[in-house]
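Sending over a structure as structure tokens; questions will come in a sec.
Only a single protein chain was left out; the remaining protein chains are all shown in position.
Naming follows writing order (A and B), and every chain is counted from residue 1.
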Amino acid sequence: MPSRLHRFHGGLHLDGHKQESLARGLEQATLPPQLVLPLRQHIGDYNKPLVEVGTRVLKGETIASSSSPICAALHASSSGIVSAIENRPIAHPSGQSDLCMVIDVDGKDEATPAQAVDPHRLSADDMLRRIGDAGIVGLGGAAFPTAPKLRRGRGNNVDTLIINGVECEPYITCDDMLMREYADEVVRGCGFLQRMVDPRATLIAIEDNKPEAVEAMKRALTAQPLAATEIVVIPTLYPSGGEKQLIQVLTGKEVPHGQLAFDIGLLCQNVGTCVAIARALDSGEPLISRIVTVSGDNVARPGNWEVRLGTPVAHLLELAGGYRHRDESYLIMGGPMMGFALSGDRVPIVKASNCILAMREETIPHTPGYHDECIRCGKCTEVCPASLLPQQLYWHARARAYDRSRDFHLFDCIECGCCSAVCPSRIPLVQYYRAAKSEIRAAQKAQFKSDRARARFEFREKRLLLKKQQDEERKRLKREALQKKRKLPTGEAAASDPVQAALARVKERKKAVQDETP
Amino acid sequence: MLLAIITISLMAGFFGLVLGYASIRFRVEGNPIVDQIDSLLPQTQCGQCTYAGCRPYAEAIANGEAPINRCPPGGQTTIVALADLLDTEVLELNEELGEHLEVPLVAVIDEQTCIGCTLCIQACPVDAILGAARHMHTVIADECTGCKLCVPPCPVDCIDMVPERRTIDDWKWSPPIQAGSSDHAV
Partner (left out) sequence: MSRVIVSSPYVAPGNSLKRLMIHVLVALLPGSVAYVWFFGPGVIVNICLAVVFALGFEAGILALRGKPVMPHLTDFSAVVAAWLFALCLPMHSPWWLVLVGMGFAMVAGKHLYGGLGFNPFNPAMVGYVVLLISFPREMTTWYLPGTVGGETLGLADSISYSFGTADIGRWDALSAATPLDQVRNGLAQGIPLSEIHGSPVFGAWGGAGWEWISLGWLVGGLYLLATRTIRWHIPLSLLAGLLAMSLLFYLADPASHASPLFHLLSGASMIGAFFIATDPVSAATTNLGRLCYGLMIGILTYVIRTWGGYPDGVAFAVLLANMCVPLIDYYTQPRVYGEK
């Protein structure tokens, strides 16, 4: 139990913009005519399709899976016919397309037959397997497959389980709405997690700008008490919801360099993930929907919808009343601080989509033209939650001195955007860091490839040399054997001249035959 | 004056002995700079630099025979890295030897036309072609360095050089553009 809360370095107090999307309660989104399900929605390998084009699939049916250790299966979000498996634009900062399974929804929303099993009779390993089969990933935004994460947590002796209901980014209210509506499912999911991971204590962290959610969770916890579980209300500060920062606030510990939370006995899960776990284990329901906030200053009716995965963003925007000013709108998936701009509204909602923002271009300095120079004011250093020196990272990233950027811990940057938001010169710092990280990763890949090519080349040289040596050795042995044969006593002439020796041998044989014939 | 001459001569002799001893005692086999240069080269083994592979080119650079701008597959990035290592000036790529391609090429064998003669297998410097006599040949795309040495030996001209397949994982963020700045892409 935390006796007191700690603070992390830096952070920003941002305008929440939360009330707009909380005005009406949670709404259920209607089914779109077509669902587009990307075959890869998280880190790891692509899922391989299990059904062919033209097959009819039911809601909840597994349509793609992978055998790699870090994976989460993909399920049909509604019943319909698989009309294509092709490249479609997906939610990615590059705006590129990727392989998706497209389902033409038939409107019947027929589900696979229910196969509910009493979860209390399941062993921890069974529960983990079901979570993997249900395709559950972290719903806080990083979308890391939950089953491998929990397996790793089980192996590492988790001391404290942290349930993340913080939701620190402006505009996003999906977790707030989830806690208000499904608090009891959150608690059930939490209970299952406790059974799987067996922590010493559990902390449910919620920011203090969500009093209704706190109340709902308290009521749920009273109705279904859990052992050693406490709801902790933390002060509102961006980015308290980041895993490393939340760990520091709740426990005062820091995750050491190059290590993960497991290594210091901590495991974090989002409240949305808890609900998905509860649904999967209670009723066998796979992950086929999630709550998405639609907000921004350019949308007519902001709110929260429970959406089927694969719904195109355009459909969701229509439910939200469309754009207020159609002329220039900018679509963002995620929050304003860490989200990314979408190439268009055909992009589908995926497991990681927590929010869609429609913003007016004029409120966002998105044209990367001229920016002022860094005046070394140090405001960025004051707000960095990772205690980095963003200024130094900027200078080195700009000079393409990537080794020096790494020395200043470029890869510890969580890309929260606090530094860019306070810079008086309005330098797009996060973009410089992202570009530097991309370049470093690409260079590492190229170096790996060239090292392999060198190894193959050198091996080939060795192989050819060995072959040459073996050939020469063989020839040498043959010559020696030949010479040995010639040394048989068949006359002095034979010793010097092999031809003569051969002729001499033939003569002898003839003589021998002649001698034999009577 | 005589004392000064004797003193300086003795000092020269002493330091000469020290240096001589050091050159024998601390001798390093081979030239480590060649290894360092070689590790910066892309290992395409294509011969576009007019040397018989990456290592001979690295040795030529170490000897001072070759300038650092003769590697088209490495491009300007390699030239900058070499200049940094050797503390010399950055040069522009010698375009006469070939152009630097942003997306490298890989070889693809047209299986309909391949006759299984193994000439390309013998030509590939990194053994990236799989096959045997009178059996189908195929290029292992991940290991192909795009050196094009397999193309001339093929008697039926069935090898094409195509750009490497780029996936969404290869996408890179671009640094912010600054209009009117003195930044230019290296």
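Just so we're on the same page, a residue touches a chain if its C-beta (ideal position, glycine included) is under 8 Å from a C-beta of that chain, and two chains touch if they have at least 3 such contacts.
This is a predicted model, so every value here is computed, not measured.
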In the full complex, displayed partners of the excluded chain: A, B
Option from A:A111, A:V255, A:A314 or A:A504 whose C-beta touches the chain left out: A:V255
Options A:S283, A:S425 or A:Q444, residue touching the unrepresented chain: A:S425
Touch list for chain B against the chain that is not drawn: 173-174, 176-177, 179-180
Sites on chain A contacted by the missing partner chain, in the whole complex: 8-9, 14, 93-96, 244, 248, 254-257, 259, 330, 332, 334, 336-341, 343, 357, 359, 363-368, 370, 372-379, 381-382, 385-389, 391, 409, 412, 415, 417, 420-426, 428, 430-431, 434
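The rule is simple: only the chains that are shown with their structure count from here on.
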Centroid distance [mean C-alpha coordinates] between chain B and chain A, Å: 34
Residue numbers on chain A that touch chain B, as the complex places them: 92-94, 96, 98, 368-371, 397-398, 400, 427-428, 431-432, 434-439, 442-443, 446, 449-454, 456-457, 459-460
Residue ranges of chain B touching chain A (in the complex, touch as defined): 38-39, 41-45, 53-54, 77, 125-128, 143, 145, 168, 170-181, 183, 186
